[in-house]
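For reference, the structure I am asking about is given below.
Missing here: one protein chain of the complex. Every other protein chain is in place.
Letters A, B and C name the chains as they come in the text, with residue numbers starting at 1 for each one.
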Amino acid sequence: MSDLKALGLVCTLKRGGGPSSSALLGQQVLDALAEHGCKGELIRVADRQVAFGVSKDEGDGDDWPAIREKMLEADILLIATPIWMGQPSSVCKMALERLDAELGETDDEGRLSTYPKVAVMAIVGNEDGAHHSVAEISQALNDTGFTLPANAATYWVGEAMASTDYNDLGSTPEKTAGTTKTLATNAVHLARLLKDAPYPAAG
Amino acid sequence: MSDLKALGLVCTLKRGGGPSSSALLGQQVLDALAEHGCKGELIRVADRQVAFGVSKDEGDGDDWPAIREKMLEADILLIATPIWMGQPSSVCKMALERLDAELGETDDEGRLSTYPKVAVMAIVGNEDGAHHSVAEISQALNDTGFTLPANAATYWVGEAMASTDYNDLGSTPEKTAGTTKTLATNAVHLARLLKDAPYPAAG
Amino acid sequence: MSDLKALGLVCTLKRGGGPSSSALLGQQVLDALAEHGCKGELIRVADRQVAFGVSKDEGDGDDWPAIREKMLEADILLIATPIWMGQPSSVCKMALERLDAELGETDDEGRLSTYPKVAVMAIVGNEDGAHHSVAEISQALNDTGFTLPANAATYWVGEAMASTDYNDLGSTPEKTAGTTKTLATNAVHLARLLKDAPYPAAG
Partner (left out) sequence: MSDLKALGLVCTLKRGGGPSSSALLGQQVLDALAEHGCKGELIRVADRQVAFGVSKDEGDGDDWPAIREKMLEADILLIATPIWMGQPSSVCKMALERLDAELGETDDEGRLSTYPKVAVMAIVGNEDGAHHSVAEISQALNDTGFTLPANAATYWVGEAMASTDYNDLGSTPEKTAGTTKTLATNAVHLARLLKDAPYPAAG
C-alpha cells in the first residue's frame, strides 16, 4: 500500500542545506512512515521565501502557496523543529501562523480542508524544551483542524545545559527510535481511518 | 446508538457542588456528546479525596482508583478546567499527573490502555488563558496515549482583566456553543473509528 | 531627569508602517516611560531585514547588529507583540532568538552585558493568549540576563473568539491604561537602581 502522502516541514533556522538535527529527526520520521506505505517529502522552510503573515498568500515572492499545495495533498503533516530557549523555532512559528489561514477554508458543511489530516511532531535540541514545544505546536495544529494520533511526537534533548547536537550523536538513541516507530504506526493507522471516513458535518 | 461512554473530570477548585463555570461548560459538552449517542458522567475532582502522586493508586483514602475505573470504561475523556493566572487549575494538573501512571499500562504488544480513547477539553475563565490551557492539557493527554480529534477544545473567556463568570452570562455565547457542537461531532466520530479499529502494534 | 533610554521592539507581522495594535500599545508604554524621564524609540522588526539565527551578526544584509547596538545602549527593553494562535508572533520569537547570542557576551567577572537592563512587555490580540505570551517572553528575556520589574507586562485582548483590533477600539481600556502606568513606574525605578548599583560578580 502506498496510498498515503506525508509532508514534513523542517523548521531549522539554518539556510543552505547543511547538517541539521531537525532535518535528521524529520527524515527519520519520514522513513518510519514509509515503512507503512506512506511516501513523504521534507521541505526546509528557511530555504524558501516564506513571508510573515496569516493569509494563504502574502503576494509577490511568497513561497508559502507552493508549500500549501503540498500540505493540502498530504494526509500527514509533520512539523520538525529545533528548540531554542526551550521553545519551538521562529521558523516553526512562522509556518504555524500561515496555517492559521486554513480557519477560513471550509466546505459547504463548515468543515475545514485540514480535517481529514493527521499531524505529528519531531522536536530536537541540545537541552530541554521538547514537551513545551509539543504543547504549543499541538495546540496550534489542533486549532487549525488537524487530528493528533496517540503519541504524536518524537523528540530528543540532552542533559540540562548540554551542547551536543542530535546529528553529532553518532547513533540514534534507542528511546527516540522506539518513539519514532510508535508515532509512525499510529499516524498511518489514523490517517487511513480518517481518509476512508472523514468527519461528518457538525450537528 | 448509545454505544459510547464519556467521562468528564471537572477541575474547579471549589468543593461542595455549588455553581461552577467549568462544571457548566463540561455539562454542555456532555449534552452535545449525548446528542450523538454518547452517554456521559461528570466528576468534580475536588469533591473526591484524590491524592497527589503519579501512581495508579496512592493507597489508603485515595479516591483516584475509583475515578480511574470510570476513565478506563470511557471512550471519550473530557477535561473541564477553570483558568487561574492564565493557566489550568492545580486540580487539573493533579488529575493529569495521575494519568501519568497509564504510561506503565501496556498490553502484550506495548500498546497503552488509553490508546483507543479520544480526549477533549472545556476551558473557561474570567479572562485570558484558554489557548495555553489547551496546549498544556493536549500535550499531557497525548503523552499518555489519548488521541485528539480536530478542534478538540471548546472555551470561553472574557475581555482582558474582566471578572464576569461564564455561569453568570445568562446565555451561552454563540461562538462557544458552535465550537462545543463541532467538538462533540468530531469526538464521537473519531471515538467510533478507533473503537472499531484500534491502533495496531508498533512495527 | 532624562537619564534613561528605552528601546521597543514591535513584533507585528505587518511590514510597511501601517496601523498596528502592537505598535500602538508599544507607543503607549514608551509614552508612559517618558513621563518618568526615560526617552525611547520603537523599531518595527518586520520592516528591517533581520536574519533567522542565534548569533550577534548573521552576516551580509543582516539588520540585527544595528538593532543590537540600540539594545545595548538602552536601559529598558520593551517587547511589544501581537498574539497569533494564543502565542507570541514569529517575529517576536526571531528577535528573542537573536538575544540568545548575549549569553556569550560576558565581562571579566562573568556578568552578561544585559545584566543591568530591565525588560518589559506589551501584548495585544483579538482574543486570548496574553498570559502565555508573557510567560514565554519573560522566560526568554530572563534567561538572557534581563531583570523583570514587578508587573512587567501590560496587555489587552477581547472576549473569546472575538475579532476586534486594539487599534480600532477608539479609546484605551481603563484597566490596560492603568497597568501600563504601573509598568512604567516600576520599570524606571528598577532600571535606575540597577544602573546605579549593577549586579556584582557571582561568588
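We take it that a contact is a pair of C-beta atoms (placed from the backbone, for glycine too) under 8 Å apart; a residue touches a chain by one contact, two chains touch by 3 or more.
Remember, predicted model here, so these are calculated numbers, not experimental data.
K.L.:
For the chain left off this view, which of A:157, A:187 or A:202 is in contact with it?
P.N.:
With A:157, A:187 or A:202 as choices, the missing chain is touched by A:157.
K.L.:
What residue numbers in chain B mark contact with the hidden partner chain?
P.N.:
Residues of chain B in contact with the hidden chain: 13, 15, 46, 52-54, 84-91, 93-94, 96-97, 100, 136, 139-140, 143-144.
K.L.:
Touching the hidden chain in the full complex, which residues of chain A are there? Just list them.
P.N.:
Touching the chain left out of view, chain A contributes residues 85-87, 127-132, 134-135, 155-162, 173, 175-176, 179.
K.L.:
On chain C, where is the contact patch with the chain that was removed from view?
P.N.:
Answer for chain C: residues 110, 112, 114-115, 131-132, 134-136, 138-139, 142-143, 145-153, 178, 181-182, 184-186, 189-190, 193-194, 197, 199-203 touch the chain left out.
The rule is short, and it goes like this: only the chains that are shown with their structure count from here on.
K.L.:
Central chain, going by Cα centroids?
P.N.:
Per-chain C-alpha centroids compared to the overall one single out A.
K.L.:
Would you mind pulling out the distance in Å between where the CA atoms of chain A average out and where those of chain C do?
P.N.:
29
K.L.:
Indicate the whole-number Å distance between the mean C-alpha point of chain A and the mean C-alpha point of chain B.
P.N.:
It comes to 25 Å between the two C-alpha centres.
K.L.:
For chain B, jot down the residues that touch at least 2 other chains.
P.N.:
Counting only residues that touch two or more other chains, chain B contributes 131-132, 134-135.
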